[in-house]
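Complex shown without one protein chain; remaining protein chains in place.
Then we have chain A:
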Amino acid sequence: MSPSSATSRARELLGVGSLTNKALRTWLHGLPGVDQVGIEARAAALATRSIKTTSKEWAIDTAIGMIDLTTLEGADTPGKVRSLCAKAKLPDPTDLGTPQVAAVCVYGDMVHIARESLGDSGIHVAAVATAFPSGRASLAVKLADTKDAVRAGADEIDMVIDRGAFLAGDYRLVFDQIAAVKEACARTGDEPDAHLKVILETGELATYDNVRRASWLAMLAGADFIKTSTGKIQPAATMPVTLLMLEAVRDWRELTGELVGVKPAGGIRTSKDALRYLVMVSEVAGDDWLTPQRFRFGASSLLTDLLLQRQKLRTGVYSGADYVTID
C-alpha cells in the first residue's frame, strides 16, 4: 500500500476530507477510555487459568512456533547470529520433533548472515529498522535503513514509531512515517513484500489510553503487526498492555475485516508467562490469532525455558540448564 492509498483509506475510515492532526486527534481521542485498575485486574484474572497435561503440551509447542528468536546487541557478530539461526532451526537436538521458531530477529547489518544461515528452512528473518531503538533520525535515514534490510532479504521489518511526535500530538507525522516505511517494505515482481511490525514502545507512552491510540494509529497506517516494545526500555511487554493491544486488533477486525498481529517483546522469560499470554490471546482476540502469522513472542531466553518444560513433559523429570543448548 502506498502512502497515498493509506491516506485515502484513512480519510474514508475517519469520514474526513483531509487527514489533519485535528481529524486524527478527534478519532483517536474518541476511542473508549481504559480504566487502569480494571484492565490490570482482568489481566491478573486471566493469569490464573490452569493449563495442564495435553493443553500444556499443545501450548508449549504453539509458543515455540511463535518465537522471534532475538539478538539485538552492539556486540552481535556473524558467529553469534549463525549459532542463533542454527538453534532456530533445531531448537532441541534431543528431540527432532520440536517445532521451529517463527523468525530470527536481528539488526539490519546481520540480515544477510541470517538469511544465508536459515536458507529454505521457512524461518523468517526479521530486521529491526528505522533507527531502532530510539527512532530519532530523519525519515530519509529510516527509509534507507528499512530498504537496506529488505534488500538484504528480510521477511519482516520491526520499525519503531516516533514516540516524541506521538506524545506531542503530531499524529499525522507518526502516521506518515509508518505509511512510508510500509511502502519501503515492498518488493518488486513476484517477491513477497516484507511484513511490517510497528513497535509502539509502550513503556514510553505512559498511559493505557495512549497505548490504545497508538495501536489504532499504527493499524490505520498499515501495520501488519503491532508490537509492544524494543526490549531496551523498562517496562517492556506486560500482560495488561498486551491485553489492550489484543482488544485493539479484535476491534479493528470488526471495523475493517483485517487481522492485524500482536507481538509482545521483552521480559517474557518463562513458559508459565508464555502460556498466560496464549490464554489471553485465545480469550480476548480469539483462536484466529493462535498462529505465528498473528501472534509472536519477541524473546531470547524464553525458548530455553520452553524447551526445558517440553523435556519435562516428555520424560517426566526436569533435566537442567545443561540439557538445553545455549545459542
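One rule holds in what follows: a residue touches a chain if its C-beta (ideal position, glycine included) is under 8 Å from a C-beta of that chain, and two chains touch if they have at least 3 such contacts; residues count from 1.
Here is the rule we use: contacts and distances are computed from a predicted model.
Colleague: Unshown chain, UniProt name, "Cytochrome c oxidase subunit 3", "Aldehyde dehydrogenase family protein", "Act minimal PKS acyl carrier protein" or "Probable molybdenum cofactor guanylyltransferase"?
Modeller: According to UniProt, the chain not displayed is called "Aldehyde dehydrogenase family protein".
Colleague: Any idea which of A:T7, A:T62 or A:T146 touches the chain not displayed?
Modeller: Once the missing chain is taken into account, the touching residue is A:T62.
Colleague: Of A:R42, A:R115 or A:R296, which residue touches the hidden chain?
Modeller: Touches the omitted chain: A:R42.
Colleague: Check the options A:I178, A:L278, A:L306 or A:V324 and report the residue that touches the missing chain.
Modeller: A:L278
Colleague: Kindly note down the residues of chain A that lie in touch with the hidden chain.
Modeller: 32-35, 37-39, 41-42, 48-56, 58-59, 61-62, 65, 247, 278-279, 281-283, 287-288, 290-291
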